Structures are given as C-alpha cells and as structure tokens.
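The complex appears here minus one protein chain, its other protein chains still in place.
First chain written, first letter: the chains are A and B, and each begins at residue 1.
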Amino acid sequence: MFGDYSIGDLGSIFVMQGFAGLILFSVYVLMALGLAIIFGQMGVINMAHGEFMILGAYVTWLTSSAFQHYLPALFPGYFFLAMVLAFMASGALGMLVEWGLIRHLYKRPLDTLLATWGLSLILQQTYRSVFGAREVGVELPQWMLGSKQITDTIEVPINGIFVMCLTVLITIVVAYVMYKSRWGRQVRAVVQNRIMAGAVGINTEKVDRYTFGLGCGIAGVAGSAFTMIGSTGPTSGQLYIVDTFLVVVFGGAASLIGTIASAFSISQTQSTLEFFMSGSMAKVLTLLAIVGILMLRPQGLFALKVRK
Amino acid sequence: MLIGHQPKEFLLAVEALTVSFDGFKAVNDLSFYVEENEIRVIIGPNGAGKTTVLDLICGKTKATSGSIQFRGQELTRMKENQIVQTGVGRKFQTPSVFVDLTVFENLEISYPRGRTVFGSLAFQRDAAVRDRVEEVAEMIFLKDRLDTYADELSHGQKQWLEIGMLLIQDPDLLMLDEPVAGMSVSERAKTAELLNRIIKGRSVLVIEHDMKFVEDIAHKVTVLHQGQILSEGTMEHVKNDPKVIEVYLGH
Partner (left out) sequence: MIINSRFFNRSELIGFVALAALLFVILPLSLDVFRLNLVAKYLTYAFVGIGLVLCWGYGGILSLGQGVFFGLGGYCMAMFLKLEASSPENTKIQSTPGIPDFMDWNQITSLPLFWQPFHSLTLTILAIILVPGLFALIIGTAMFKRRVGGTYFAIITQAVAAILTILIVGQQGYTGGINGMTDLRTLKGWDIRPDHAKVMLYFFEVFLLFGCILLAQFIRLTKLGRILVAMREQEDRVRFSGYSVANFKIFAFCMAAIFAAIGGAMFALNVGFMSPSFVGIVPSIEMVIYTAVGGRMSIFGAVWGSLLVNFAKTGLSESFPQLWLFGLGGLFIAVVLAFPNGLSGIWADHVQPRIDRLMTWRKPKPAKAWTDSSVADGAPAE
C-alpha cells in the first residue's frame, strides 16, 4: 500500500495524519485517565463512561449555543467556560451514581459492569428524550479554525494543537493531584489497604465518591474535546468505551505513562492507517493488533511485578 | 547420575532459592532439605518469607532463581496442577474450601482421579470413591456432616475439611500454613492429634506461630528471618540459639 508514494510523501503523510490524530489522542487520554482512576481505585469498570463524556459534549454544545445567542462578543472564549461546566456536570452526575449504584456493588466487578451498562442505556435514552435523536454539532470560534503551514506539504490544524496542550495540562494537574496532594495520598492509601486506611481516619466512602466523581468529570472534559472531532448524538459515547478500556489495559492499568503511551500509539496507528484504507478497516486492524498483543502480553505494556 | 560420591536422597531439596518483587528480595538464597517422613516446622517473625517459601514450592509464585527438587524432579518449571500430581499438597492460611458444595463434594473433587476435562466428565462416583471419602471424613471428624454445605461449617471445621481435601490426594509432601490459627483450645488439641495421625508415610512442612503446638509435632525447626535461614535444628537447639533470641526478643 506504500508503493505508490515517495519517501518524502510518506514522511509528510505520517506527520499530517499524526497531527490529525492529535484530537483522537486527546480524547483517548482524557477518557482513559478517568477510566483508569476509577478502575485503579475501585476495580470498577464504568461502562457508562462514554455517556459521561457525551454529557460533557452536550454541555459544551449548550454553552456554545448560549454564547452565540446571548453573548456573541464573548463567543471566542466559550470553550474555557464550557470545559469547566462539562467537568462539573459529569462529575456531579458521577458522584450521584456512585452514591446510588456503585457503592452497593464493590467486590462484584462483573455485576458492576452489567449495572453500569444498564445505566448507560438509561442515560442514552435520557439524552435522546432531552436533546433529540439528531446529532448536534458545535460551531468552533474563528481562532480555532484553519491550520498552520509548517512546510510546503505539512500543515497542522490549530484546534488539534490547542486540545493537545489542554490535555497535557489536565494530565499534569491529575498527576499532581494523585501523586502529590494530601487527597491523592488518601486515595492511594485506600487502594493499598482499605481497612487500614479507614482505621487511620480516612473517610473511605468519601474518597471513593470523590474519586468516581473526578474520573467522570475528566470524561466530561474529554466530551468537550470530542465536540471538535465529531458531532454529538445520544449513542456517540458507546463507541468509545471499548476503545478506551483497551487503551487502559494496553498501557498497563495503574500506570499513568503507560496510559498516555498507549493512547498515543493507538490513536496514531488508527489515524495513519486511515489514510491508506477505509476508516472501518483501519479500526479493525488497530483493534486486532491491540487484542493480539494483549493475548501475548495480558499485563499490558507497563506493569509492575507484585506478589498477589 | 554421578558415580562415586552419592548425596543422600532427600524428599525435598531447596537450593539457592531467590525471589524478588520489584527489587525486594522476599526469599534470598535460601537452601534447606526435608527428609522422608520428617515433620519440619518453619517459624519466623512476620514478613520473614515463610508463606512465600510455600508459595514457591507449590508453584503459586515463580522463583527468580534457584532450584526446588522434589524426588529428583525440578518443581520450578512445572505448573501448579503438575506439582500437585507429583505429590505435593498445600493448605492455605485462610481456609479455602468450596462453600457452595457439600463436604462430600469438596472431598470428592480432591480425589485423585478424573483430573482432566474429559476425565471429569466421565468420572463416576463409585464405591471406591465413596469409601475413601467416608474414610477421610471420619479422620477429620466430619463423618456426620457429609451432606452439609461447607459454608455452614465452623472455622475450625473448614480448616479440617481443607486438611481432609489434602489427605484424599495422598501427597508425599504436605504443606500446611498455620493449621491451628483461629482455632479453639479443644480444636487445637484435636488438630494436633489429627496431624500426628496423618503424617505416617509422608513428610510435612508446617508454618506455625503457636510454640506449644510446634514443640508437640516438630522433628526439626527452621527459623527464617528476612528471607534467609537464621537457624535450623531441633526445637531445643533453636530455642537456645542466641541469634534467634536476638530476633524474637531483641526489638
């Protein structure tokens, strides 16, 4: 398939597709961060994670529409407010779900999987009833459109760069919160020994609730980023949950760098392959490669050796 | 086989065994030997690596380096179920029995026949199985409870059931991790009696904290400390070893 292109062309194609894959990479990283935090903390796989992302996307769409109607002057900056609102909406819903559902199911991971799947169906139908079945698209402000010419053959979309910078920033903040802050120490204490953590005065229930909320909140931010690559519909999130979980396990659960590296390699593989074949075959090949590698190395790319 | 100097045949020969978790050496260059029909007790403070040693022998944990020879067969390269089939049985610290099955079914599963997928499909509960299950159930004081589901048993009874599940495998080496922990005084006495009855014709490797119990049953004691052997010999010898006293009383 590479035969028809010169080396120089191929180089440009890889770079261009690489930058085109940046938004997908950002969505994967943000989704995977949230999923990994929740999975690492409570051993819960949140199958409704995609719906939390879509909630963020809808909030972003609502914000942008509101700015367009009421504050057109401030429209270029709507995205920053939208992100904060998306985080808060998804996070709040996440805490509610943890309280109403998840906390009754700790230690039953397979059942949690089914229950959160049920939740995802309910959320999808709610979105359909509230926002309609038609997909909605967000209008981007002028400064995010267009692209930057680097060489004759290479140009880079501005929104891609912007979202990626944002992702890096959020990742750093999350890393700081999880590894350096007092709250992060509490979270890790609960992960290592729930009973002892409770005994030394950590409110484990509260830690669980806020962790779940944080994970869902980050998914909401991922939803904001998502509005730039696709239109938002009630079932848009469902397509991402399996991909995102593969990102998490491929990177080796509980490894921040692993998650980022695997999100990067997966999104880049897919984006590059898309240039050479249909989108669906690119996806099949990417997923097959991941599943194949996971069968050979189930612990993922980065994993610690621990006594079980 | 080397001609000339023939080393004594041990049942179990552990040599230069090392395992490290992320750089931490839980067991470090450990060597010891267990003879036929010997009761060996491993003692040592918490974190000394006692349970890890049993995990290594039965294949639950893979060794980083070193060898474990059982009747001349290298165990470190085998899978857990193969190790069991060569004649090593392992009891865990917390009773691990199948609570949704009856006592009879628990024992029957451990009966060493029909251990492959299709073997277990063709397995028949014949007179030989029934007799053996009843015989073992009598030994472990559960003859009247064969149809009881295991989750209705007391903690001590579950421990006995697990010992019974090992007995029915008829292993040459029986490894017990704290068999009397959490037992009442009367259960403890019964367990000691049980162990003394079942050791005939096999070797036993026991981890135990209860010194009275250790003194009752041990032929030889190995003291572990930080993954290495601190002292080894008779109970009398070990008790008077200044290094052991230092570790147990020093801090």
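One rule holds in what follows: contacts are C-beta pairs under 8 Å (C-beta built on N, C-alpha and C of every residue); 3 or more make two chains touch, one makes a residue touch a chain.
Just so we're clear, the structure is a prediction, and the values are computed from it rather than from any experiment.
*Asks:* Touch as defined at the start, partner being the missing chain; which of A:101, A:177, A:202 or A:261 qualifies?
*Replies:* A:101
*Asks:* Given the contact definition stated above, which residue among A:145, A:165, A:257 or A:291 touches the chain not shown here?
*Replies:* The missing chain is touched by A:291.
*Asks:* Specify the residue from the set B:48, B:68, B:136 or B:153 that touches the hidden chain.
*Replies:* For the chain that is not drawn, the touching residue is B:153.
*Asks:* Touching the missing chain, which residues of chain B?
*Replies:* Against the missing chain, chain B presents residues 58, 60, 79-81, 84-85, 89-90, 92, 96-101, 104-105, 108-110, 112, 114-117, 120-123, 125, 130, 141-142, 144-148, 153-157, 162, 165, 169, 183-187.
*Asks:* Can you list where chain A touches the absent chain?
*Replies:* 43, 45, 101, 104-105, 108-115, 117-122, 124-125, 128-129, 238, 242, 245-246, 249, 278, 280-281, 283-284, 287-288, 290-291, 294-296, 298
By definition in this document, only the chains that are shown with their structure count from here on.
*Asks:* Distance between chain A and chain B based on Cα centroids, please, to the nearest Å.
*Replies:* 48
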